[in-house]
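What follows is a single structure, and I will ask about it in a moment.
Every protein chain but one is kept in place in this view of the complex.
On to chain A.
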């Protein structure tokens, strides 16, 4: 779900972020009490159909369910073991539907719009000294650097294999952590150079020509 915002515009892009989040909450409340497999199948297909309406081969984003499959398999296995095959099917489909809908919002909402829509939710935190802006910044940083860390992992893996390393990829964990800490140092420095998380409150007197 990280940083997969679709750059092109669709009808869902044009809806306000807050509205989409409310719709998502409403949809979850409708889907949650459904216990009939037939209805669940209908909901799942409807959610999948929404991807098609994104245009520009939006249906390709459906493959984002793939990383979820092992977890779904575990849930299904558990239900098979408990002898509740029907309920298992319902709960797996329910998860898939909710995942698809939530992902749809992520795909079509700009990070900054999302954070702005969530600012009122964060506001009470201000009273205990946590700035909503710093929080929004932290979320943005996470979204930004998750793919960077994947790149770092890939280049470490390349360097490892270029020197004949094959199995035992777990050996890359320590260097990855070291690289991540170094990266965070650099990012912190760059953020400080641009005024930090609290913004700039003092400015030089304008003397420009």
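Methods note: a contact is a pair of C-beta atoms (placed from the backbone, for glycine too) under 8 Å apart; a residue touches a chain by one contact, two chains touch by 3 or more; residues count from 1.
Following the convention adopted for this analysis, contacts and distances are computed from a predicted model.
Looking at the choices "Na(+)/H(+) antiporter subunit A1", "Cytochrome C", "Biotin transport system ATP-binding protein" or "NADH-quinone oxidoreductase subunit I", the name in the UniProt record of the chain not drawn here is "Biotin transport system ATP-binding protein". Of the candidate positions A:29, A:181 or A:200, contact with the hidden chain is made by A:200. In the complete complex, the residue from A:37, A:50, A:75 or A:111 that touches the missing chain is A:111. The chain that is not drawn here is touched, among residues A:33, A:83, A:129 or A:164, by A:129.
Listed here are the chain A residues that touch the chain not shown: 3, 5, 7, 110-112, 116, 126-127, 129, 137, 140-141, 143-144, 147-148, 183, 186-187, 189-196, 198-209.
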